[in-house]
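I'd like to ask you about the structure that follows.
What you see is the complex with one protein chain gone and the rest in place.
Right, subunit A next:
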Amino acid sequence: MKPPPHADRLLQLFCAPHRLEEVQGDLHEEFAHQLRRVGKQKAQWWYWWGVLGFLKPFAIKRKPSGYSTTNQMNATMISNYFKIARRNLIRNKAFSGLNIAGLALGMACSLLIMLWVQDERSVDGFHANGNRLYQVYERSSYDGKVEAGYMTQGLLADELKRVIPEIEYASGYEGNHLYRSTFEVGEKINKVEGTYAGADFFRMFSYPLVQGTPETALNTPIGVAISRKVAEQFFGNPEKAIGKAIRYENREDLIVTAVFENVPANSSQQFDFLRSWNAYVKENQWVTNWSNTSPHTLVQLRPTADPARVEAKIKDFIYRYKQKDQGSLVELALQSYPEKYLHSTFKNGQIDGGRIEYVRLFSFVAVFILLIACINFMNLATARSTKRAKEVGVRKVVGAVRTALMGQFLGEALLLTFCSILIAVALVAVLLPAFNSLTGKQLFLPFGQPVFWASLLGLLTLTGFVAGSYPALFMSSLSPIRVLKGSLKFSGGATFFRKSLVVFQFSLSIILIVGMIVMYRQMQFVQTKNLGYDRENLVYIPIEGDLVQKYNLFKEEASRMPGIRAVSRMRNSPTVNDHGVSDIGWSGKDPNLWVSFSDELVGFDFVKTMNLKLKEGRDFSREFGADTVSYSGFLLNETALKKIGYQHPIGQPLWWGGRQGTIIGIVKDFHFNSMHEAIQPLVIRLDEKKPYGTILVRTEAGKTREALAGLEKISKELNPNFPFTYQFSDQEYAKLYKSEQVVSQLANSFAVLAIFISCLGLFGLAAFTAEQRTKEIGVRKALGASVASVVTLLSQDFLKLVLIAILIASPLSWYAMTRWLDGFAYKIDIGWWVFALAGFLAIAIALLTVSFQSIKAALVNPVKSLKSE
């Protein structure tokens, strides 16, 4: 019977060798004794216990050997390491400069991206109940497709809370668009952005209240919760605001029931006022019909509830309130609220990415750029190793061990990295304002947070080790005999490694260049594509206040103004229309077919004002008296006509929600949503009575200023209680692609940066090669070589590497950019010329970088380079 072997091994590991025999012997003897006394199990336990007892200094301490060992780590050696490092830095100013600059740029870029990623990840992370907050989304299957979205029924939140016991709180939230509403107190009139939320809202989300309580903040229809900013604007301070009346849209007087702290920038919900859900229900009668969807529904589960089970429970919840349709299915599902910000795109009814893709993309870019900078360092350090080989040889001869040399070179790398990180932090501090205005964030360097220092330290050691490891391994492996004899030849392996690093660097740069070109072209495409309507010289004015009643008067007066060609109105705006209707009928429709149409309500002269192209039929016009009757005439777009399938559509019947009308015109397809989505079938009817919407004004080219002045005058007359606001169609359209614009611009800067850093490395390598081949060039020139042939000789090595990089990078970048373009329904083709251009750029830049050095080397008088021998 032997004692447990693991315990024995442990003992052998830590116990001092000169003591091991007696200790182990004693333990074994005791084990045998215990085995007889208490049996195997206990004896084994006892043995472990006994071994652990010897984990004491007296048993661990090794016997001094009596010989002195070379101590690499005493004060003299350390100061010598520093001295040598300093001398090397100063002696090769150009190389040190290149190294530090490259690393500093790389790290600055990674730091910026780290800050951005950190900020993106922190969005919505501040809610105390975050792990119990869920957003409800609806998955609907129809017409062979599965789609999902956050739009839900208006009464869903209240019903969920009433019926499902696991749901502690629930709140509706009108999150599709903010209302820019006019508030008025005494003389002060201002537009404030906000929306509607349920009574539980402040109990669920951690928006601290300065005044009022979460229970009473949103429970009356006449109540309104305002932000500290708004309270200060109208009342001076929050204390004075509470309980006061405030005029809303010059329509009703609301009471301030709560004042909340300004919503932090890292919240995905942004609002300056909130009105209660009772008011929402009152103002939106359609919510009682469970076929209609618009607001978001947010729930908070009880601490004991299992989200998966709740999800299963509410799956068919909708059918408690409405009949199942033929051919369509609507299900509810839950998504963790703090995750929603980064994961909010749906594909086939499942959550599939969102902003997280950009977070990942940029994290990769950060790592790549840092890697490129590290590779520079490795390349320069190993290429220059001939210069320091003698030092290594001498050190080894006088007794340096390999680990000490590795430590020395790693330490030098860390020292350089340290210099670079100082510069990098300074760079970031300088660049942050510009970066913030580009990304629309409020990032800052959090010097007060230990986490920041820890991550700086992490970045420092990581970069230092990655950059320094290969040189350290390589230099410390040199054999002193060969080095000191002067016969140092690099093995094929080292050269190959260096070359592959250059190829890798340039591949990454080329991928970034291709990304830059494709993104730029897609943005150009989106911005300049013919949308089917004319977005130049088109002005939007919101219909609010007295304009609701006086729209016709406004139109009449505006049409007489100089510089205005046509006036019309629509419920949404031409740039975004997220409204849909499913009960459109036509003769010969398959009763099982379930098609969703986009719908729009417009005014007279809509086609004329928008500059749409009519394929057949006519615009809504006052000349046809019958048009004024609701649901009497419909306009369709071509896609809708294809769905319906009428051969001669004009005059044919169409049913909208059971009401029959006739088709009066077919407009050519135009984009009424962003290019991410394909054009949907669209049906348009006349409705000039809606109490909200957008007035469209078509101005004459070049007369915008006069037109706006006129419009402001009319607006002041007809709608004195509302400030005159307007938007330009082309600007609103550009806003649709804001995040793509930002990404495209960031990609530009990063691509430029990556190439610049790569070139720094290439520049250094070229300089070094030229220096090494001075004699060779001298001999060649003495024998009659021309400058051109010498330059070619020196450049072609690098050109080969860049060519290989192009071959590797092209398919990779093609794949990546195809994935990116998949997000657009309307997109450019990536032609072969994109890769050719990127490759050409890379070659040109590489040549420029290298040629400076090679021409310099080729021009040197051979007498000079040869006389020293």
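To be clear about the criterion, contacts are C-beta pairs under 8 Å (C-beta built on N, C-alpha and C of every residue); 3 or more make two chains touch, one makes a residue touch a chain; residues count from 1.
Keep this in mind: contacts and distances are computed from a predicted model.
Visitor: When one chain of this assembly is omitted, its UniProt record names it as which of these: "Iron-sulfur cluster-binding domain-containing protein", "Nucleoside ABC transporter membrane protein", "Hydrogenase formation protein HypD" or "PadR family transcriptional regulator"?
Guide: "PadR family transcriptional regulator"
Visitor: Going by the contact rule already stated, which one of A:L27, A:M610 or A:M817 would touch the omitted chain in the full complex?
Guide: A:L27
Visitor: For subunit A, which residues lie in contact with the unshown chain of the complex?
Guide: On the side of subunit A, residues 21-30, 32-33, 50, 53-54, 56, 58-59 touch the unshown chain.
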